[in-house]
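So, chain A:
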Amino acid sequence: MPDLGIDVLFKGTNMLRLLGGLWVAARISLISIVISMPLGILVGALMTMKNKIVRAICRIYLEIIRIMPQLVLLFIVYFGTTRAMGWNLSGEVASVIVFTLWGTAEMADLVRGALISIPKHQYESAEALGLTKVQTYIYIIIPQTVRRLIPLSINLITRMIKTTSLVLMIGVVEMLKVAQQIIEANRMTSPNAAFGVFLVVFLLYFLVCWPISMLAKYLEKKWR
Partner candidate 1 sequence: MADTLLKVENLVKEYDGQRILDGIDLTLAQGEVVVVVGPSGCGKSTLLRCINALEPVQEGSISLHGKDIRKGSKNITEMRQKIGMVFQSYELFPHLTVLDNITLSPVKVQKRKKDEVKAEAMELLQRVGLADKAGSYPRQLSGGQKQRVAIVRALCMHPEILLFDEVTAALDPEMVREVLDVMLDLAKQGKTMIIVTHEMQFAKAVADRVIFMDQGQIVEEAKPEEFFEHPKTERAKQFLNVFTFEHVEK
Partner candidate 2 sequence: MNWEFIGKYLPLYERAAVLTVKIGLIGIAFAILVGLLCAAIQYYKVPVARQIVAVYVEISRNTPLLVQLFFIYYGFPKIGIRLTPEVCGVIGLAFLGGSYMAEAFRSGLESIEPIQKESAISLGMNHRQTFQYVILPQAISVSVPAFVANVIFLLKETSVFSAISLMDLMFTAKDLIGLYYKTTESLFLLVVFYLIILLPVSILGTLLERRVRYAGFGD
């Protein structure tokens, strides 16, 4: 059995440092999710409004955010703001801004999709039963929308977590960066560490995302 360098992780605090890196990525995702969920619901609801101008503005926002690779957005916010506005954002703040903008756009699209997927008859039959507009939303529309929405939102969370791996590229010290540092520091004693350490990073990402995906899949099946 050749030395694949996994033992490096058991030296000193290496494993803890790696998990610390994972936490940095997770923290960015969590903050972004918490902010972008309500914003996304708001924007998504705005997009089903009759007002054409509101809809157009939301649409443009959505298209711009969604067509650009997230890494490009990270570059724009991280490097661009420094130049254009003289702000000196830390990589982590820039990441939260980008993921919030992106998460809001994705969430808005999901909300809009869920809202327009409710057939018109549902509104009409609620009205026929004498429910007010507010009652119709509270008792008929929102419960159905939420059931469609929750599995998709959970999926969005895994996408967000996976995407946070990109923050390495704007200098945030997250799991991949820590992994690189560990490999670099042990270059002499454990030349093959790159295999073992990156394998562990790979598996850690999987272990975080997979259960969440499974939950989404389960809920989707249950509520279909």
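Just so it is clear, a contact is a pair of C-beta atoms (placed from the backbone, for glycine too) under 8 Å apart; a residue touches a chain by one contact, two chains touch by 3 or more; residues count from 1.
Candidate selection criterion: all candidates are chains of the complex that A comes from, given by their letters.
The structure presented is a predicted model; accordingly, all values stated were derived computationally and were not measured.
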{"item": "Chain A in this complex - touching candidate among 1 or 2", "value": "2"}
{"item": "Complex contacts: residues of chain A adjacent to candidate 2", "value": "2, 4-5, 67-72, 75-76, 79-80, 82-84, 158, 162-163, 165-166, 168-169, 176, 179, 183, 191-196, 198-199, 201-202, 205-206, 209-210, 213"}
